[in-house]
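Here the complex is missing a single protein chain, while all its other protein chains stay put.
Order of writing sets the labels: A, B and C. Residues in every chain begin at 1.
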Amino acid sequence: MSRENVYLLGGYQTDFARNWARENKHISAMMREAYEGSLAVTRIEPRDIQAAFIGNFAAELYCMQGHLGAFFVDFDPAFRGLPTCRFEGACASSALAALSAMAHIQAGLYDCIAVVGVEQMKTVSPAKGGDYLGTAAWYERESAGIEFPFPKLFGKLGDVYEARYGLDNRHLARIAAINYANAKLNPNAQTRDWFMDYNHACRTGQYNTAIVGRIKVTDCSQVTDGAVCIYLASERFAAEYARRLGQTPAALPRILGWGHTTAPMEFVTKVAESEGQPYVLPWTRKAITDAYRRAGLKDCWDLDAIETHDCFTTSEYMAIDHFGLTEPGQSWKAIEEGVIEMGGRLPINPSGGLIGCGHPVGATGARQLLDAYKQVTETAGDYQVPGARRVATLNIGGSATTNVVFIVGR
Amino acid sequence: MSRENVYLLGGYQTDFARNWARENKHISAMMREAYEGSLAVTRIEPRDIQAAFIGNFAAELYCMQGHLGAFFVDFDPAFRGLPTCRFEGACASSALAALSAMAHIQAGLYDCIAVVGVEQMKTVSPAKGGDYLGTAAWYERESAGIEFPFPKLFGKLGDVYEARYGLDNRHLARIAAINYANAKLNPNAQTRDWFMDYNHACRTGQYNTAIVGRIKVTDCSQVTDGAVCIYLASERFAAEYARRLGQTPAALPRILGWGHTTAPMEFVTKVAESEGQPYVLPWTRKAITDAYRRAGLKDCWDLDAIETHDCFTTSEYMAIDHFGLTEPGQSWKAIEEGVIEMGGRLPINPSGGLIGCGHPVGATGARQLLDAYKQVTETAGDYQVPGARRVATLNIGGSATTNVVFIVGR
Amino acid sequence: MERTIQTVAVLGASGTVGSLTGGLLAQNGLRVYFLSRTREGSQKGLEKAIAQARSEVIADNIICGDYDSMLSEAVPKADWILECVAEDLSVKQAMYERLEPLRRPGTIVSSVTSSLVLEDLPKGRSEDFQKHFLSTHFYNPPGKMSACEICGQSKTDPALVEFMADFLHRRLRRAVIPVRPTAGFAGNRIAFLLFARITELAAEYGVEMMDYLIGPYTGRVMAPLATIDLVGLDIHKAIIQSLQTHTCDALHSKLVLPDYLEKMIGQGHLGRKTRDKGGFYKRLESGQYEYIDPKSLTYIPAFQPHVRFVEEAKQLIHIGRYRDAFEHIREAKGTEAGLVQEILATYIAYSYMLVGEVTEQKYGIEGIDRVMMTGFNWASPSLLVYMLGGKEKTAELLASKGLPVPASLLEDTVWERYPFNAGRYFPAK
Partner (left out) sequence: MERTIQTVAVLGASGTVGSLTGGLLAQNGLRVYFLSRTREGSQKGLEKAIAQARSEVIADNIICGDYDSMLSEAVPKADWILECVAEDLSVKQAMYERLEPLRRPGTIVSSVTSSLVLEDLPKGRSEDFQKHFLSTHFYNPPGKMSACEICGQSKTDPALVEFMADFLHRRLRRAVIPVRPTAGFAGNRIAFLLFARITELAAEYGVEMMDYLIGPYTGRVMAPLATIDLVGLDIHKAIIQSLQTHTCDALHSKLVLPDYLEKMIGQGHLGRKTRDKGGFYKRLESGQYEYIDPKSLTYIPAFQPHVRFVEEAKQLIHIGRYRDAFEHIREAKGTEAGLVQEILATYIAYSYMLVGEVTEQKYGIEGIDRVMMTGFNWASPSLLVYMLGGKEKTAELLASKGLPVPASLLEDTVWERYPFNAGRYFPAK
């Protein structure tokens, strides 16, 4: 990009295994923990922060609380008067917050912005939660009266693959198993203590019930509570910050490229419009190629890892060919060849992704950016991809309606 | 501002008197009407629009629908893939969308952005709607179990004025009467066909019930459905657009200045912290003075009109001194002297404001900008302030938690 | 001296029209005498006016009284005498005779009539009376319907009509429609022809089906037979008869009163005013409706019609795709679609036909547009032309239904303007 560089200065995520309703905590407590942790980790100080952008999907429904941006002001006396805003694009909410933070920095309006992604979802029954999630799709048409609208929609994504290219569910099971395996290496992952393996993912039964269509429990990301706080900064702030840490600005990760597209809301419309095209979800593909172009990448092989939006195994299956790891429809090859596993040519979701690490809806985009940051700064601990220099993230909202891609690197 | 000029190219608002639930319309229909009307009015074409930013407070609650940004994509085939986002800051949601649009334009990311503010509220009973609005405050502490949380909070604002400076409720009645009177001149105003006058506003009774504390029905803005679509644009686009209209870019209104602050969420905290200070709501004041400074205005007398956030008469009372029409606490003087009436030295809410024109929460910020546009282009019809060149808007979310001010002019 | 109106005497203030219109005047700061046969009647009118305003403060502007004791006080003080007494020529004329000696020269006298022949009303009155006499046809209730047709007779001072038009617009914020002195003026002339045709079709297709087909989604807040129930079948009949007698045009034959409708009136099924006996609709205690069967004149339960193109059109309207919905209606096939197309086409054809007859030619369709929107809450004829894809496509539709294609349609440009607030006329139901 010819515009000013925007730096990513790391941050903090809460433990996605926690249940904040059981802890009797307000959603702002989760934001506060993410924020306080981020200060400790990044050594950014309250007075550095000039705005706070909050990504959240539906606290109105899950927590009966809107206006989340304003809670940030309570976290420190220095924040009185701080400009804040909440951003929403369903499951892509905090990626949108990050995009806007990038724009504000490039416009020269602010030098350092806290981007918080947050969702508290364990406040309601699974049925009610599934219904709430339905508001990320066209509720009246795609969700009302349907018990699990999103498993149904993403099951249909699998059906489209099956019809156009063929699809073997065992490849989906492999995706699930890899994400669970990676999650075991991630101390913040929701499922890190859960048992899951490929054999279990292949089997339908008491402990792996069929939800709808081809989607079983192990194909789904699970209801998760979590918050993430990361920092985006201008060149000017990054220079000062690097000095503070005794580093050079060049050592700090930045946003190398990005893509942002919106497809038509209804899944049937998406699919009807992609009929005869190489990619099932052309607008997801465009967000990816836009990001490659802006980052000056030739293709996916210029990346060292990907954090993608595996809300269901089918969405990761889609991401594999849409990122260009294989020809369209051939995602299974990358799975069979071990390309996407830790140690593979291009690991996907070293963190465990949404299936393994968890999917607190509004927090996921920020969590992906934080994990990209950790990878390129080699601070990902047990789930580090050795020597990672460039990592892509794909955060989608609805049935791949809102698509946001970032390339993070140095 | 030394940064690139951001132009405001007008737009369209729906008739705020309508009841879209009674018409059995989906919230996206309201957005669509605002959008289609805006094309007709502005002569902007679909291919001009590079992003769509949606301001909305709580469609999740009122309409069981999130992810509103994505609906814009359905409005025209040209919008497939369009970057979209929904912004939320309670009642200041669409002002926040406009602020972000401004930032994206100044960053050089987009040249022309549609900013849509929308809220459908007549879907639920008044009690339920009041409860939903409570999520704009700290729900657990300020709203849960309270029938009308916001009338209560803004009644307390009056109490603070009374305690610090004295307050005569007849001045509040005058504010209501002026807004209703102005609304009669506005063909889009919710209350344009309602009867209301100063005598009625002074009286409590069957037809003007006391809500809570000093707040009567006539002190309140009413439940409203509405959408507004406006356009913000870069210098480059404005130049081309002016050519298209046979005008010079200098004839087009632009954002001369802006202010954006967030106060602590809880009203009691706000008030406790302003104890001993001249202004009851110092962060609202700061948003205003920031906007004056950025626009290069000396004070309010450089303005020709103000569109302020009179969700209740007390909030307009507050705005009068916070904008600097009087010394702090002396708002009554401007009311008694007729300063704020049509024909006065500095008319407030020629449109009728929230009390007269209506307050579809997420649409209000955009509606204020549209009215500012109409004033400075002398297209406000019967509610035109003659010769208006500079108009300020103040949009607040929660109990003056989020504060956004714009100065629009040429 | 500039003419001003400060004080108004409303005659017939106990009735709905008189009280609500009088209330509207009081709301707008005029001093209003509410007069009727008894003081109690006028007082009841005041209560209706207060309920309409949702405010007691308007009572400060209202003086209630009966004719005998207060006419002589009120009329000399009045700048405007608004006559809302019974729609009966002799009753009105008798009232005018009482006014003659009391009114100051130059005092405006207007009647709210629309169905009587305007020319007949002030017959026998003084020249000054006739010169200051006109019709101001307010639609009801004026708090919700802003239409006001205005019309002088042959002796009325044209400057007075202009003054009143301006006053009604500015002071009372009426949508003023200057009309020619033809029976039913513009709004009733058009609407009741359509009502008549729909009552005829109901005999064959049933009440529920016709109101389903010509439901709100076709461009009206209320379905047509339900509207007749609201108006009252007796009033409906009176208007149709008046139009039959006093008008004549190419679609005159559609102005029918089917037998079953006469029988309904005979049996006392007048509509909402005879709630227990019902009208086209009968409301059950459960809140459900039954519909009269025109053949047996008994009430039959709702069968909830479901016609595919109708439901699809409603779905498109539900998401704001109005033009797509009307393209769908225009292109739909089958008997039911034919009926909807016929009614829409008749409405458009008849409206454009009457340009120049009920309103001045120079106004084009605009006056008729305005009265249908603000008097009936119907989509205007030109708006339907817009929705149906423009005047060429509309003309084709009219021709295909055997209707005349009026020149005023072919010359019209109003439909091309983006229709402000168009969606409100198309509820998705």
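One rule holds for everything that comes next: a residue touches a chain if its C-beta (ideal position, glycine included) is under 8 Å from a C-beta of that chain, and two chains touch if they have at least 3 such contacts.
Since we're looking at a predicted model, the values are computed, not measured.
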Practice prompt. For the chain that is not shown, enumerate the shown chains it touches in the whole assembly.
Written response: A
Fill in: Residue of A:H26, A:R141 or A:R410 in touch with the missing chain, whole complex considered
A:H26
Worksheet item: Which one touches the absent chain: A:K122, A:K156 or A:K184?
Response: A:K184
Worksheet entry | Contacts of chain A with the absent chain, listed as residue ranges | 14-15, 18, 22-26, 28-33, 36-37, 40-41, 74, 184, 192-197, 199-200, 203, 205-208
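Criterion: only the chains that are shown with their structure count from here on.
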Item to complete: Note down the smallest number of touching-chain steps it takes to go from chain A to chain C.
Response: 2
Worksheet item: In terms of Cα-based centroids, which chain occupies the most central position?
Response: B
Worksheet entry | For chain A paired with chain C, centre-to-centre distance based on mean C-alpha positions, whole Å | 59
Response to the item:
The distance between the C-alpha centres of chain A and chain B, rounded to whole Å, is 34
Item to complete: Could you check chain B for residues that touch two or more other chains and list them?
Response: 26, 74
